[in-house]
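Complex shown without one protein chain; remaining protein chains in place.
Up next, chain A:
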Amino acid sequence: MKKRLWWIFGPALCAGLIVLGLVVVPVHFSTVKSHSLATAAVSLKKNVLVGERLKDEAVQRDYVPFMGSSELSRLDAFHPSVLAQKYHRPYQTLLLGGPGTQSLVQYADNQSLLQQLRGRKVVFIISPQWFTPQGQQPDAFAYYYSPLQTTRWLLGKRGGLADRYAARRLLQMGNTKGGVHQALMNVAAGQPVQGLLRTRLQISLQILQNEEGLFGRHTSAKNQAKIMQSAAKLPFKDNQHQLATLARNMGAQATNGNQFGIRNHFFDKRLGGDKLSDLKGAQAKFDYRRSPEYSDFQLLLTAFAKNHVQVQFVIPPVNQKWATYTGLRSGMMTQTVAKIKTQLHQQGFMHVLDLSRDGNQPYFMEDTIHLGWRGWLKVDQTVKPFLEQRQAPPQYRLNDQYFTKTWQQKLIH
């Protein structure tokens, strides 16, 4: 009977052990091919953002993270990724962000990356639209939640105000479970993550890493194809004057169907029919001046400063015609931008490209709040020299007051 039992259960047992081994034993996965990496870096897929392998390998090979949100997907001919590829710039773009990725998602999902970036450069597009009274939307957070990065964060050296604040915010998002949840409670209470809980997290970190190594490499080549298409429309030489004319012409052609200077495709799809009339005056009550987002943003600033990352910030404008139509208050926007800039400048983040007054320029925006043709070109005029030339080492002076409710609620004129 024993022999027969072995023949029945032996293969199943072996299969189980092999799977367990693949999942729990530290495996060294082969490096990513440069072609796949190029595709993944611009794919804007969730698995790139929530993972760590592709991002970490990318920054080791001259990719510069462009962090932001939905504007990154506006891949017209003047998008940073297109310009970098077409003109073989010394840097390539690693696009990190999507609809709903605000400061907290960027912070939580880029834990391994932030450490890899020590002494390197980053471009960060900070949208005023993130700074709603609620801050990070929990739904979007849940969608972009990365157990891998959160576990890694928890296993690092934790303590201090920033970490306790971060743990509290992550718990508020309400989708953490199991060991991660318990450990977050510890950090939020200023307690260390140790003993059995720590072992549990270490095992699950290994499992998650192997899972990513085994299954995390699939990305979509859609954006890379779009970039190639866009690049084909650009002149052979990287000439500011020629590019400016082309941007004006392409913008004019793509937005000729409506009075807002919004790309026709977007206008027809998102604002067509009755939707437009419903939106008249709809943003009169929008207010970005008081938000927990300011403190979430401070988490990122803290991480950048601690790792001596050189950051070029970009504050995009709102399409002026659209803002007027929807009743978005310009005074409120000015104060929002002033508050963001205060927080940056006071702590030594001096590379801030403020485009908030350019919303009235023609063909600057692709649609309502997303940069397009001439807007991207304007970004390039600052980003290109920032990335291509050596910058003076930054002198950051962090201030914990930005984690307080007082700052979140404060008005800056």
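Criterion: a contact is a pair of C-beta atoms (placed from the backbone, for glycine too) under 8 Å apart; a residue touches a chain by one contact, two chains touch by 3 or more; residues count from 1.
As a convention for this text, contacts and distances are computed from a predicted model.
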{"item": "Which of \"Oligopeptide/dipeptide ABC transporter ATP-binding protein\", \"Teichoic acid D-alanyltransferase\", \"ATP synthase epsilon chain\" or \"Putative restriction endonuclease domain-containing protein\" matches, in UniProt, the chain that is not displayed", "value": "\"Teichoic acid D-alanyltransferase\""}
{"item": "Sole contact to the chain not displayed, among A:Arg4, A:His88 or A:Lys237", "value": "A:Arg4"}
{"item": "Interface with the undisplayed chain - residues on chain A", "value": "1, 4-5, 7-9, 11-12, 15"}
